[in-house]
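Only one protein chain is missing; all other protein chains are in place.
A, B and C label the chains in the order they appear, each numbered from 1.
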Amino acid sequence: MSRNECIAMLLAGGEGRRLGVLTKDLAKPAVHFGGKYRIIDFTLSNCVNSGIETVGVLTQYQPLVLNQYLGIGSPWGLDRREGGMHVLPPYVRQKGGVWYKGTANAIYQNIGFIERYEPEYVLIISGDHIYKMDYSLMLEQHKRNHADATIAVITVPWADASRFGILSVDEEGRVVEFAEKPKQPKSNLASMGVYIFSWRVLKEALIADEATSPSSHDFGKDIIPKLLADQSRLYSYRFDGYWKDVGTIESLWEANMDLLEEEPSLDLYDRDWRIYSVNPNRPAQYLSPEATVLSSMINEGSVVEGHVNRSVLFHGVKVGEGSVIEDSVIMPGAIIGRGAKVVRAIVGEGAVVGEGCQVGSAASEEIAVVGSGDVVKLEKPLEEANPI
Amino acid sequence: MSRNECIAMLLAGGEGRRLGVLTKDLAKPAVHFGGKYRIIDFTLSNCVNSGIETVGVLTQYQPLVLNQYLGIGSPWGLDRREGGMHVLPPYVRQKGGVWYKGTANAIYQNIGFIERYEPEYVLIISGDHIYKMDYSLMLEQHKRNHADATIAVITVPWADASRFGILSVDEEGRVVEFAEKPKQPKSNLASMGVYIFSWRVLKEALIADEATSPSSHDFGKDIIPKLLADQSRLYSYRFDGYWKDVGTIESLWEANMDLLEEEPSLDLYDRDWRIYSVNPNRPAQYLSPEATVLSSMINEGSVVEGHVNRSVLFHGVKVGEGSVIEDSVIMPGAIIGRGAKVVRAIVGEGAVVGEGCQVGSAASEEIAVVGSGDVVKLEKPLEEANPI
Amino acid sequence: MKLPLMGVINLIHETEEMGSLTASRCLATVPFAGRYRLIDFVLSSMVNSGVPRVAVFAHTKFRSLMDHLGSGGNWDLHRKQNGLFVLPPSMEDMTDFGKGDLYQFYRNRDYFARSGLEYVVVARSHMACNVDFAAILDQHREKGSDITVVCKKWPHAQTGLTRKVKLDAGGRVVEMQDHFGRLASDLVSMEMYIMRKDLLMDLVETSLAQGKDHLVRHAIVPRLSELNVDAYMHDGYLGVVNTIPSYYRHNMELLNPDVWNELFFRPGPIFTKVKDEPPTRYRSGSQAIHSLVANGCEIEGTVENSILFRGVKVRKGAVVRNSIVMQNGIIGENGRLENCILDKEVEIRPQQQLRGTSEMPFMALKRNVI
Partner (left out) sequence: MKLPLMGVINLIHETEEMGSLTASRCLATVPFAGRYRLIDFVLSSMVNSGVPRVAVFAHTKFRSLMDHLGSGGNWDLHRKQNGLFVLPPSMEDMTDFGKGDLYQFYRNRDYFARSGLEYVVVARSHMACNVDFAAILDQHREKGSDITVVCKKWPHAQTGLTRKVKLDAGGRVVEMQDHFGRLASDLVSMEMYIMRKDLLMDLVETSLAQGKDHLVRHAIVPRLSELNVDAYMHDGYLGVVNTIPSYYRHNMELLNPDVWNELFFRPGPIFTKVKDEPPTRYRSGSQAIHSLVANGCEIEGTVENSILFRGVKVRKGAVVRNSIVMQNGIIGENGRLENCILDKEVEIRPQQQLRGTSEMPFMALKRNVI
């Protein structure tokens, strides 16, 4: 195996419970986003665009769709002869099988994989977040600081701070305090869950943590506090771009809507930092003579015969005549029947909203959700309900 | 997903305990064989050559090397847009994770995968066996018989029969009795662990078996006896080619030696039934002016400066000056030092037999084994022990 | 299912009047329908039908072809056995370029001999259609034909150049004439010919020995009375794309959703080289109707009855009507296009107005700024 200065370990085992029906048969990193992508495309593309071409993807929950999606990494250019992308599910050893017990334990169980590449640094990221980030700049700073670990941080509104891991740093950016979801946050610098470790330090910490009981074997709850207690050189790396944890229906919807702003802070059209994805093989989208489309994003293979406003349509979506879609996200292959109305909603992959049905409403606080493959229909078909 | 008449499910979770140090970090299907191959190459190549291009590979034990080896199936031409090869490790569902409990349970847990392809027939095979077989002929017979299940059988010596699943069949080949490892075998027709099921029948049987307690959830122990008891149409399919379960050191060694016969019954040189494999990128093998090579197979990138007789050398093996290798199998990258002697032995991947050392002997019953990466050396270096 | 049929997509003797669209590319790689190249249709049809081995007889200007096809992975033709083979003329002999297609078959006789497949279909790249070769081969075998020609009823006056065909009552081809011929018939050849491999090689060698070098004109047409040449009637959509009016017309026909569905999905999907483009973005103020729009576009203006390829930008106030805009075209603010075809990477300056007719659209050359 060749020597790699820095390799990435991508945690993709998340179940994404709060995404409900959207993650029933799907790991969270495989959830659709942005008209074409799955969430994990962003971190994988970040790796490639940052020049990191060895990526271990740790899977555990419902990995079937995710595995098939990832393949050997060709869509991201990660099908390399050496390095490249490797999917790392939990497995059975001579002493028996052990599921991943926490984020740190997942990495611990794959120390053997990491050591094959003899890296100096290991980047730990999660497949749950939407952002574009050049990890090579973070690595440069890590090296300049002679840091043991560098944690990417972002400024969050004070009101939200208690939902995050919060760091206090000195004027040089060195971490002086870390609190996981503090009730009284002392700072509004939140950890993005993006870490660069010097491998020597991380390996020691993982081995020590594994021997510790009780431990939740988690980076935020165990590894970082322990390193801090040991006076290790922990630094923060400030990131000021777009970053979003799309862990809830609300935030998934919001992140999609963010793309529709006049000047979205997450630019998908930047040719120098492409987000790679598995490309569905579909014809160009068709807009009928009656269609209207405003402030929206639409992907290949869709057919629009109705009215679409401030919405994101994935590939292969059908929007029937006279239907109205507003402030909504319509996932791949979903069908919106004639005269249907979808407002402030997420319609899952392959779902059907029957003729004349209404999903969601502008007045509602909540985002309506139609689960993947679900069918919404009127008690009576439209023809009978509203005879022409 | 497209419709497939027959898809294959390949059981590759075997630990191969009896292969000892050779399967320490390796699933049995990933064990090296025949100078170039890994055991699983044979079943994968059989599938492709039989026209079966959708293969689920069920992994569980130490799958890291196996996963990396399999990739997305390109070496076997199984990287297809639809179907192709899919690695299926156990995973965590909403109700928690379950390891595969037996061969039948492994298939049961992947009913969802199978149903995506809507197959009429499912071929169940194991990645532990060395043989070349055209499954399409077996499928034809299965269809002609309107069978519920067809079991490939091979005639074994009566003395060995009690080590196998033994079938008694009537004159039409229909199975009338099945006994797993019977003490008093009634026949010498042994099951090869190659089954074709009509999927409808198998699915029912799997669901019924899953609900049965106690059950070892195994094809040979549970599914086949149950179907037989239910008067299902079980037929045998006679195979008379080479077939070997390389489950022990002895049989692995033997199977390699079988390749060196004047007319080996397993022909690796048949261009119409190629055995595909991941090709190591190494230069042509080099034989020095002092080398002698007789009745042996040698792979790319090896350097032979000693004497090789009735042996199989994998890629990148170095055979030092004056050394002797007889009746042995030398796995990839192993180094045999100057003046060393290796007789009736298997030398594992990357192992080193130091200068002047001896491994194995012609007189010994047992096959000597040097574990992968192990180093055998003299107490004192050869120069000191035998000053020139 | 794998068919015992190998495909040849023959780019030699392409009849075309495509003007600047084929100035730097061969007919096979003319962009079509928003994200495809012409060759995608016959190639995808072959793949979907189970044709396991496809040769492309490249002729001239095939760099774009090599770039587009790569190793065939996008069509699932990167295979251990069989797969895709691009066979250019041999460069050592310049006179090869002037020679007919039969020479190319002859030069590649090893290629044909090596394959164990029993039948060959020789096709062309400029038929926009979605064809099931399995059904054609079935008819060929059932009827015991020597050669089967895929034909299409074509009752209207058409814009593309096609060979006309006349059948007898039993569906046998009794006459076939080039597009400039005077044969009165409402049936045209889709230039797909199925026959046994040994018959093809026999025709190749016999005809060359007689000093003839053109497969259809010299080897098939003169043998219509001697061989059983039968027609297979294609039901689905057909676009014959080898003139500028036919290019324009058949693009525009895709704005009929029935045609769109038929051409792109039935019997199978059409594959092409994938590109990593984001979805298309419609901004506030955009007005896009009755159009086909590929990925990666940004629409701020008005688009009507038009085909936009990948990455096209229509700026504020711009109007694109009855036009075809290829990859990465930019229509500047308040620009106005009517009946135009813009080749790749054309930039239209703000306020600029361009207008052609549907018979003779305004043609803009690749990478021009107008």
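Annotations for the structure displayed:
The rule we apply is simple: a contact is a pair of C-beta atoms (placed from the backbone, for glycine too) under 8 Å apart; a residue touches a chain by one contact, two chains touch by 3 or more.
Quantities reported herein were computed from a predicted structural model and do not represent experimental measurements.
The chain not shown here makes contact, within the complete complex, with A, B, C. Screening B:S126, B:S215 or B:N299 against the full complex identifies B:N299 as the residue touching the chain left out. Checked against the full complex, the candidates A:F42, A:Y61 or A:W76 give a single residue touching the omitted chain, namely A:W76.
Contacts to the hidden chain, counted on chain B, fall at residues 34-36, 262, 268-269, 274-277, 279, 281-300, 303, 308, 312-314.
With the whole complex as reference, residues 24, 59-63, 66, 70-71, 73, 80, 86-88, 90-92, 94, 97, 276 of chain C touch the missing chain.
Even with one chain removed from view, chain A keeps its contact list with that chain: residues 48, 51, 76-77, 79-82, 274, 276.
In the analysis below, only the chains that are shown with their structure count from here on.
Once the centre of each chain is set as its mean CA position, chain B and chain C turn out to be 47 Å apart.
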